[in-house]
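Dropping a structure here in structure tokens format, bear with me for questions.
For this view, one protein chain was removed and the others were kept in their places.
Showing chain A:
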Amino acid sequence: MLDAVPPFRARTGAQDDERVIKLAVLAVGGQGGGVLADWITDVAERSGYIAQSTSVAGVAQRTGATIYYVEMARNTGRLPVFALSPSQGDVDILIAAELMEAGRAIIRGFVTPDRTTLIASSHRIAAVSEKIEPGDGRASSSKVNATAEAASKRFIAFDMEKIAADNGSMISASLLGALAGSDALPFARESYEQAIGAGGRGVKASLAAFGAAFDRARGTAAPGPEPAEPAIVESASGAGRVNGPQNLLHGWQTLAARIDLMPLPVRDMALRGLRKVVDYQDIAYGRDYLDRLDKAVALDGADHSHALSIAAAKHLANALCYDDMIRVADLKTRSTRDRRVRKEVGVKDGSVLQVTEYFHPRIQEFCGTLPAGLGSYIENRPKLAAFLDRRINHGRHIRTDSFAGFAALWFIGGLRRWRRRLLRHKVETAHLERWYALALSHVPHDYALAVEILNCRRLIKGYSDTHVRAQSKFDRVLSALDLVKGRADAADWIRRLREAALKDEKGDMLDGALKTVASLSDHSVGGGGGRP
């Protein structure tokens, strides 16, 4: 790659005020990058400059990555020759309307430390590839931020999407504000505001978003408060607000007092777990939770930073609070849920909210909600189960703002008090016992492996077929246990298998990883624990 001469040391010794300013905008289709490019062109022309903007329209505008490019030079009465697309190492200002687009700009070479002012909105719009992973497939923002600092002359980044939304405008307005506030262009604030005003639509909101972003970029407005670090829970019995009848509160205090006896690092997770479990079922269920957790705490010590206890506190709570019809119905009929929906949807006074829920129960869910004996009786008779399934297995759209719809769910939620006798509970409890005992059995000889077995609980999620698939992934990961146990890196292998299982829907990556594990033990006869 050939390096260019530092900018504008042109043949005729062009004066600095004749130089061309190059500005590129990288955006996601639908973000209004075209509006921004038009504004910038307008600002330049208002300020005695000649400007040229170009874009690539077409299908890229359908939610794909798009690019807009503006060149401008002081009007000296002669027409400059402008380029129609940005070149690597030859961009003065790069505006990224989303953080990963800033990363893309850096990769493409449009950001260089000798000259580029990089203005980026720090918010994320997850790409489809990031969203479809069964686990957390989101790209690392910190990596982009770190590279952006190093790759640019100046890096201005804050959440311009939020500033726009807070002011009822679009991100193009706050991006323009950040550009103006950065002083990277030799134009006065008034020119920008005039350009916005000339647009004629949503001017007031755009100006407000422009102003807020201008101040942020100038550094005259303080950044929003950073999210506070969670406080370390010293005493569980006093933390958080709990309401309810006196006898239940008394029971809660007794349970919470047990958490105060646990090692300090465990308390936060244990308290969260306890709240979740009690909220899910009752005080007695909370007692069960703590009894089980105590087993892990007893085997644990400070030398491992209580990793086992913390993992147990987290995953026991999740395992105990399995997702059944009762839980769903209970959560959907709470007054807190009603308030949250109203807030999210933004229901104003005087408007009426109607809420439709989408259910699709199958015979499995139905049997799970029957007493264990009756449920198994049906499940063991395929013809009967199929007959019933034909009657049950339909999509149901239930209006929870209507009395009948609400009452039906309220009734199902009320089955909570009989939950312990139901088939699903029996199945889930047996599964939990096996998993927990398996994990704890490894503590004496491989502490890290025990923690990883506990963490595999993360794999179990979803409803119906998704849940079945999740169970299968869980079983497949743990099937490798016999192959890796005894190896020094056994825990690491289980972690890798779990992460592979979260990469795709069917577990193709997991199967590949399992093959690797199988070949490991083939080659390591005599090393480690060998094959079962």
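Convention: contacts are C-beta pairs under 8 Å (C-beta built on N, C-alpha and C of every residue); 3 or more make two chains touch, one makes a residue touch a chain; residues count from 1.
Rule of thumb we're sticking to: contacts and distances are computed from a predicted model.
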| item | value |
| --- | --- |
| Hidden chain of the complex, named as in its UniProt record, picked from "Hydrogenase-4 component E", "Amino acid ABC transporter permease", "Indolepyruvate ferredoxin oxidoreductase subunit alpha" or "YeeE/YedE family protein" | "Indolepyruvate ferredoxin oxidoreductase subunit alpha" |
| Of A:Gly244, A:Gly301, A:Pro371 or A:Gly512, the one touching the omitted chain in the full complex | A:Gly244 |
| Chain not shown: contacting residue from A:Ser47, A:Asn167, A:Ser309 or A:Thr333 | A:Thr333 |
| Selected from A:Trp252, A:Tyr289, A:Phe366 or A:Tyr436 as touching the chain missing from the view | A:Trp252 |
| Identified contact with the non-displayed chain, of A:Val20, A:Ala209 or A:Leu440 | A:Val20 |
